[in-house]
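Questions regarding the structure given below will be posed in turn.
Only a single protein chain was left out; the remaining protein chains are all shown in position.
Residue numbering begins at 1 within each chain, and the chains themselves are lettered A and B in the order written.
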Amino acid sequence: MNPEVYKESQIDVDEGLSTIEKTVLTDYKYGFVSKFDADEAPKGLSEDIVRFISARKNEPEWMLEWRLKAYKQWCRMADDEPTWANLKYPPINYQNIIYYSAPKQKMNPKSLDEIDPELRRTFEKLGISMNEQKRLTGVAVDAVIDSISIGTSFKEQLGELGIIFCSMSEAIQEHPELIKKYLSSVVPTTDNYFAALNAAVFSDGSFCYIPKGVRCPMELSTYFRINAENTGQFERTLIVADEGSYVSYLEGCTAPMRDENQLHAAVVELIAMDNAEIKYSTVQNWYPGDKNGVGGIYNFVTKRGICQGVNSKISWTQVETGSAITWKYPSVILKGDNSTGEFYSVAVTNNHQQADTGTKMHHLGKNTKSRIVSKGISAGFSNNSYRGLVHVGKKASNARNFSQCDSLLLGDKCGAHTFPYIEVRNKTALVEHEATTSKIGEDQIFYCNQRGIDTETAVALIVNGFAKEVMNQLPMEFAVEAQKLLAISLEGSVG
Amino acid sequence: MLNIRNLQAGIEGRKILKGINLEIKAGEVHAIMGPNGSGKSTLASTLAGKKSYEVLGGSVDFLGKDLLELSPEARAAEGLFLAFQYPIEIPGLSTTNFIKTAVNEVRKYHGKDPLDAVGFLRMMKEKMALMNIEQSLLSRPLNEGFSGGEKKRNEIFQMAMLEPKLAILDETDSGLDIDAIRIVSNGVNKLRNKDNAVLVVTHYQRLLDYIVPDFVHVLYNGRIVKSGTKELALELEERGYDFIKNEVNVEEGV
Partner (left out) sequence: MNSVEHYKEHFDQLQSTDKNGLTAIRKNAFDAFNKFGIPTSRHEEWKYTRIGGLFNKQYQFPVSTGSLSANDINDLRLPGHEQANELVFINGIFSFPLSKIISPELIVQSLEEAASNEFKEIVAANLGHSSDYLKDGINALNTAFVNGAVFVHVSKGKVTEHPIYIYNITDARTENIFSQPRSLVHVGQNAQVQLIETYVTIGASESFTNAVMEIVVEENALLEYYKIQNDASHTNQVSTTHIRQVGKSYVHAVTISLNGGIVRNNLNIVLDAERCEAHLYGLYFQKGKSHIDNHTVVDNVKPNCFSNELYKGVMNDEASGVFNGKIFVRQLAQKTNAYQSNKNVLLSDNATVNAKPQLEIFADDVKCSHGCTVGQLDEEALFYLQSRGIAGKVAHSLLVRAFATDILEHVKPAPIRAYIETLIAERLEY
């Protein structure tokens, strides 16, 4: 590899932040930029960059081949960048993005004490501390900054149960047989434009394997943060729950405030074997852009799980308040007989945000069940779309689906859209879909006012009530944070 | 406590209250009675500050403050409570959470620290015992799927929690059977003391058998046309509103 293509840069904490941004910083409390040395690739994407990333990570040859194949596929898909979603944004210049940025530090810290103090302060601001205090709450954390996994806590304790929870880079080195077997088995590299891009350039992510019969005793969690300028973040998560196991996984994301749009194109793959259950919860709070729609993250994410085994279950819960653009459809392939898929979603859009999100439930096995609860809240000038597919295959006898999609509009400059697709090929299926659109009633606000509650708090209460069925699915610590986020996201939207 | 002078108000450009004068002192119970469309609910909503009601003239002094200048939530924080004729449903919001938010918002208004979970629960248990209300009702989403009686009991429970200076009961008896009226009235009576006051707005006399008023006013066509003691309510019950209408119409030469 060519040593010239690699450069070091120092990111200054205040650089590029205008006064206005600083004043609105209060709106988005995660909008700080951390100051630490980063190890970056030059801008742009080419075969060399793919090789560069693979080399930086000391990947084996098979992994490089896998990436190069994906890269070539992506090049061939140039005309396939999705245009069907209800989203408007200028063309993305893929040559103006830095595809690799790693905080420059020892790649494998022996203990958490070795982590860059600035990085540790970043985590503290994010509310993640990798110390004893956090240990008491029983959440094992993997943190990914820009594209690199920084450290995983609780490893030993999990190891005793045979649970593997580590960064994807480490998994490629330490557990190649598992990675070879499962990587891209649910989301093929050719699945879609962004999935192909991710496969070519993903730099890290989390890997988790729960062995047969093990019930993971704590929540596993990954925090993602985009920090460096002009960087894209392309992480990849793979979770395998072997027969009879259970795991609950949490994912949180934040990013600094920047004028330009940053690209996030992640892939998440879940595999549940016989009688296994995976619960995957996301609180997505990428920077949404400012009040005028300047800046913000473009969030193009492919999340898919397969209920491979009988009686298995995959449940997605998401609270989406961030990103300028959200394109995301966490899906479940219900292959095993008697398997269950669930999707619970709250998506809030304000100002100029746009979200096109929903799910796909593919019923293939017999007696498969799925449930979809989607709550969309639109405010400001935003557009919020639910797009969902329920497909019942010819062999999926006695499939059952129930979908409920509700939209709440705050103001008359925003839009709420519902695009459900229902495809039924088996007469024994029962599929039910319901959707409603409404606004917050004046009388509801007045009732709260009359009890001494101001309008802003009243809106937060009403919106949280509207979203409750989904919030109830979140683990406790997450639910509290998510409720606050909803309130913050909608501040000033009703006046 | 409350001093209403020549209050005129309306909705959608229609004048409904045409000059109300009323004074309520601490410790008193007043009843406002009147036929449908006389302006009873308009008076209650205007005092509470509902946006769609427009004040067209007059003044309202509440505990030394210009009530009409205050936002609805400030009126509530100052101690004005309206028990709604039709309590509003908020799906997904638990009644407990709603009341806790209200209690703490009012405390914040007065510069007090919010009650923590323990303090709030203690207060709630105490009032639940006083009001004979069960936990299950308070765990349910606010007013959603409540029966008429449950809604009204919930209103009075909120009144107990917020400890207002002046409670306005807007047609609290509507849609209730006699047992429910007795339960609700008992609640109100337990909350009465020398420092607070109650304004009962009702069409029928029957509620006044349980919440006995010191003064009764008859509202007709946007004005208080007759005031008296509780005997006036009995007279209305016996003779109907027509005799009042006739008296007024004769006076006004209609």
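Quick note on the criterion: a residue touches a chain if its C-beta (ideal position, glycine included) is under 8 Å from a C-beta of that chain, and two chains touch if they have at least 3 such contacts.
Source: prediction; values computed, not measured.
**Q** Name every displayed chain that the left-out chain is in contact with.
**A** Even though it is not drawn, that chain still touches A.
**Q** Of the residues listed, A:190, A:311 or A:437, which one is in contact with the missing chain?
**A** For the chain that is not drawn, the touching residue is A:437.
**Q** Touching the left-out chain: which of A:424, A:470 or A:490?
**A** A:424
**Q** In the full complex, which bits of subunit A touch the chain not displayed? Write them out.
**A** Where subunit A meets the chain not shown: residues 84, 392, 407, 409-439.
Everything below uses one rule, namely that only the chains that are shown with their structure count from here on.
**Q** Subunit A touches which residues of subunit B in the complex?
**A** Interface residues on the subunit B side: 48-52, 71-73, 75-77, 81-82, 84, 87-88, 90-93, 97-99, 101-102, 105-106, 109, 141-142, 158, 162.
**Q** Which residues of subunit A touch subunit B in the complex?
**A** 441-444, 446-455, 457, 461-462, 464-469
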